[in-house]
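All protein chains but one are shown in place.
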Amino acid sequence: MANVSGRDGEYVVEMEGITKTFGEVVALEDVTLRLRRNEVLALAGDNGAGKSTLIKCLAGALQPDSGTIRIDGDVVSIDTPRRAKDLGIETTFQDLAVAGNLTVTQNIFLGREMVTGPNSLLGILDKKSMRKRARELLDDLEIDVDIDEKVENLSGGERQLVSISRTLLSDPEIVIMDEPTSALSVEGAERVLELIARMQSQGISIILISHNLDYVRRAADRIHVLHQGHSAGVIDGDDADQDDIVKRMVGGMPEEERNERAADA
Amino acid sequence: MANVSGRDGEYVVEMEGITKTFGEVVALEDVTLRLRRNEVLALAGDNGAGKSTLIKCLAGALQPDSGTIRIDGDVVSIDTPRRAKDLGIETTFQDLAVAGNLTVTQNIFLGREMVTGPNSLLGILDKKSMRKRARELLDDLEIDVDIDEKVENLSGGERQLVSISRTLLSDPEIVIMDEPTSALSVEGAERVLELIARMQSQGISIILISHNLDYVRRAADRIHVLHQGHSAGVIDGDDADQDDIVKRMVGGMPEEERNERAADA
Amino acid sequence: SGDGGDGDSETTAGGGSDGTETTDETDGTETTGGESTPTVALSVPSLEFTFFARMENAFEQAQSDGLISSESSFYDASNNQSNQVSAVETAISNEVDFLMISAITAEGVINAIQQANDADIPVVAIDRNISQGETVTYVASDNVQLGQRSTELCLSFMEANGDGDSYDVVQLEGTPGASVTNDRGEGFQNAVSENDSLNQLATQTGEFSTQNALSVMEDFITQYGDEIDGVFCQNDLMALGAHQALRNANMSVPVTGIDGTEAWVEQFSDNEYYGTLAQLPEEMVTTAIESGKAHLAGEDVEDTITIEGLEVTQDNASDYLSDYFG
Amino acid sequence: MSQSVASGYRNRFTVSAISQYGPIIGLVGLYVAFSLLNDRFLTVGNQMNVLQQVSIIGIMAIGVTFPILCAEIDLSIAQVMEVAGLTVATLAVGARLFEGSAVPVPIAILAGLSVGAAFGAVSGYVTARFGVPSFMTTLAVLFLADGLGLIVSGNRPIIGLPESITNIGGSRLFGLPSIVLVFFSLLVVSQLMLSYTKFGQYIYAIGGDRQSAERMGINVAAVRLGTLVISGTFAAVAGLVTLGRLGSAVPTMGAGLLLPPIAAVILGGADLFGGSGNMVGTLIGVLILGVLQNGLNLMGVGPSGQLVAQGIVLMLAVLANVSGEN
Partner (left out) sequence: MSQSVASGYRNRFTVSAISQYGPIIGLVGLYVAFSLLNDRFLTVGNQMNVLQQVSIIGIMAIGVTFPILCAEIDLSIAQVMEVAGLTVATLAVGARLFEGSAVPVPIAILAGLSVGAAFGAVSGYVTARFGVPSFMTTLAVLFLADGLGLIVSGNRPIIGLPESITNIGGSRLFGLPSIVLVFFSLLVVSQLMLSYTKFGQYIYAIGGDRQSAERMGINVAAVRLGTLVISGTFAAVAGLVTLGRLGSAVPTMGAGLLLPPIAAVILGGADLFGGSGNMVGTLIGVLILGVLQNGLNLMGVGPSGQLVAQGIVLMLAVLANVSGEN
């Protein structure tokens, strides 16, 4: 497998044998997920299947109980969201990580502010440049919100758009989006799909979680289905049919496939 | 218009000339919304159109700057969510009003606990009955969550399902659902649509906010479109075509219609 | 009143021995017979007050001099009434030979003292008395008297300083509700009513603290300005604050305190109208220890042993400092 | 709500034990350490002492647990405790403000408790009705109650209380000190109230997320007000039993009693920002503070050493608590 990982290998992320329990609740059991370089991988599954838990392990928001994570072929331990960011992983969380008491501009730049002078904790904020850049960014994404409004005053969809726009600033290698369109209008969702396509064209590898199978099929190269904390197989996006996905979401991995796997091992 | 309101009138809710500003932001301007008895009225509109603001005025979570609200023909002032509940209005808020630090059962019953003995603030909780009833309720809705789990530990979709299940307990006259399916899987959303149909068949009048126009068209008798804080017309659900809705969402009320109205006045 | 002068102190009670000398006598204990180095406890209201810090030092001195055993404990109640009761209970648990206590308030330890009495542990009250229960003796200054004498000392300064026939004085009080505050206040009132030339201009609490006294004094100066002829402070820490406020306002009026705190007395060298009534906590401690031991030895001890306050002014300041802080 | 992830997802594991299992490690550690260091520590008598010593703080801590769980705070408890106790005493004896107009003991007690409830109602009303943070309203009540206490008592201790009053906090029943029985009864009642009434449930809901609770139809104002009335009332009960413990009513009896009860609640694992904690945790917190002080007292550690030891041990105890939770 050495030839498919590493800097130029096939997989940019390999999560292997991930298990995560919360007390007695087994949220994930021996789940393996591989993200190919520059692909859009969708993660589908019923409510509570473990999708968010899985990507939180990759985003540094949770620590798996066991399993290994490889980025570009190297085993890494992602103990904080900061570490994930250092590894080039940018995440939009399902329950939006935004600071409601700060403005749109402040949220977009939080953690990577533009400063004049040396860039330390005491670096002087370049507020003007940030407002300008934020305005451009939102215009570019056709997001019509006041950049000086506090985020807690935004509508649900507006808040989600702000959170998504954050991913664009950091020049990431890997982008994870957990339900990025859930609160968006049809128009808004279309723009996010465009954004995903654009990111892919820039060489970014993307994990997309969505319950909207329409969007999933349009955007994804492959679809990884989770069922009650277990993998229920990976389907190629091109020949994905809605029924197959739903069947796996509801019933888990088809018998045949499971047998195949067992035989492999 | 006296003949169409009142206890037996056509409209169970009449919100007239509602204006709501936040500082300089005009979230709603002179919006009129009427909910017919026993209908499912969808409220559609782009992100930030003012949908949530409008229904918050009806749910007692916000006070409009001006305008009147009639319930069953009587002008009412709904100054708190408690008042709304007293008027028979049950609401699922977009940013889920749930108590994360309490269990599923506790959340379902919060504010209307079963008690043994006199029902005051010091009423003794009948925990056993509540757990039983909660279990039944969730089974009935095919929601598979642990009733003793803290709600903050649930997945996004599970949390939403718990919030929705609350509406069923209080025997409401009017139910407002703000994006009830946003975090739900296809399966979950179907169950909510069934639930809406069931409530309608029980004589409940419903306001449904959703960005999923598919669901909207399936569930709604009429669709009220909001555009940038203004009404953009009401469309009959039966002859609603997606393009018309989207056009109104994006461009507001069609010129002709606006002129008609002006002529009326 | 108005004695003082030399550094030697007198005790009015015949039964008390001269405390200052006993400290030097390492074999002093044997003269009392009985248990030579008893285990004792001393509980004081709060080490916030320099006065009690001096008691702590005297207590440690007594320990190292072998007057009391090294197991003896010193308790600081941090001005917390319940803490003091707890300290007494602990001392009883530890079965000390006798207990010395300076009660935060005379009444606050009634039950605790009752418990000590029940456990047959002798109690010596020191500095602040207790209102009920059996005590071997009460070793203290007379706080009413201290208040009166310090006020009158202030009056004598004012008379020396000015030439009018009536003098307006302001008073800075201690912690509201504390017995010393009430007693010294009473002494102050006595002085005012007994001396026709003395008028009370204002009274405010400085809570026995330097910075509160400073702020209050600043406000007094704003309000009364030159009307103020003198300042009586219920302790020396507040006198330090009053001094600072007066200095900042370029005023110079007599200030008197109570306690004989080193830092205050050191201010006297360039101010002839500053003074204090020194209490002698070291002597109180040694006297209390003597009395307790005498009681254990079956001797009779006077009910009260008053340690006369020592008037300290510029005249005797350096003697006082070298006698007690040298 | 802005709770860190780390503390969130283990809840299931320890279920409700989270805030009981954790804090107890610190307490057990203290018990082991002091038992090894001092023979008298683990005696029945001393353990009884500890219970008695913590009861007043304990009662106040239970009371203030209610507002804290509800994301409120009550800074007035020490002064309310004081004024309530003074009111009972002066009314029963017919002294000071009520000179000559003594009332029967039950009425005096009722009046005292009403004073506590009334102060809680004042801050509770302004907080619940106008949205003024309880930090500020209870701070204002702190001043009010303190002033009223001085007025009621004329700034002086009250002694000669009828036995029917002092017995409440100062007698023994079934071999146990009555003050301890009062403490434990209130503890049990309070825990039952939290666990089994709508009121208790609403406190957690509001403390966790006030806006959600309001939107779910809870009468938030009534509950917020209620928690502050309870803490005022419990403070008054603490004042009442203090009369029995001290044997008198002292105008400074609340001094130093603001921080310990609140600290005990937090030490017991409650979240200062509301929504989690319980009375068992508070009990453990109270015991940690009490045992620490008692043990150090028994060992005869001097005042400065005691402060340093308290600081270090407290730091270790909370560390043990927190790592016990994780």
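We just call them A, B, C and D in the order they show up, numbering each chain from 1.
Note that in this section contacts are C-beta pairs under 8 Å (C-beta built on N, C-alpha and C of every residue); 3 or more make two chains touch, one makes a residue touch a chain.
The structure displayed is predicted, hence computed values, not measured ones.
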Query raised in the report: Pick from C:S70, C:S166, C:S193 or C:Q223: which residue touches the chain that isn't shown?
Result: C:Q223
Report task. Using the touch rule from the top, list residues of chain A that touch the missing partner. Result -> 59, 61, 80-82, 85, 91, 93, 96-102, 106-107, 110-113, 115, 120-125, 127, 149-150, 152-153, 166
Query raised in the report: So which bits of chain D touch the chain we can't see?
Result: 1-7, 71, 73, 75, 126, 130-133, 135-137, 139-148, 150-151, 155, 208-212, 214, 258-259, 263, 266-267, 271-274, 303-312, 314-315, 318-319, 321-323, 326
**Report entry** Contact set of chain C toward the excluded chain (per top definition)
**Finding:** 47-50, 53-54, 56-57, 173, 176, 202-205, 207-212, 214-216, 218-220, 222-223, 237, 240-241, 243-244, 247, 261-264, 266-267
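The rule is simple: only the chains that are shown with their structure count from here on.
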Report task. Could you tell me which pair, B-D or C-D, is linked by more C-beta pairs in contact? Result -> C-D
Requested in this report: For chain C and chain D, let me know how many angstrom lie between their CA-based centres, rounded off.
Outcome: 34
Report summary line: dist(centroid_CA(chain B), centroid_CA(chain C)) in Å evaluates to 74
Requested in this report: Can you check how far apart chain B and chain D are, centre to centre, with Cα atoms defining each centre and the answer in Å?
Outcome: 44
Query raised in the report: Residue numbers in chain B touching 2 or more other chains?
Result: 149, 153
**Report entry** Interface hub residues of chain D, defined as touching at least two other chains
**Finding:** 9, 11-12
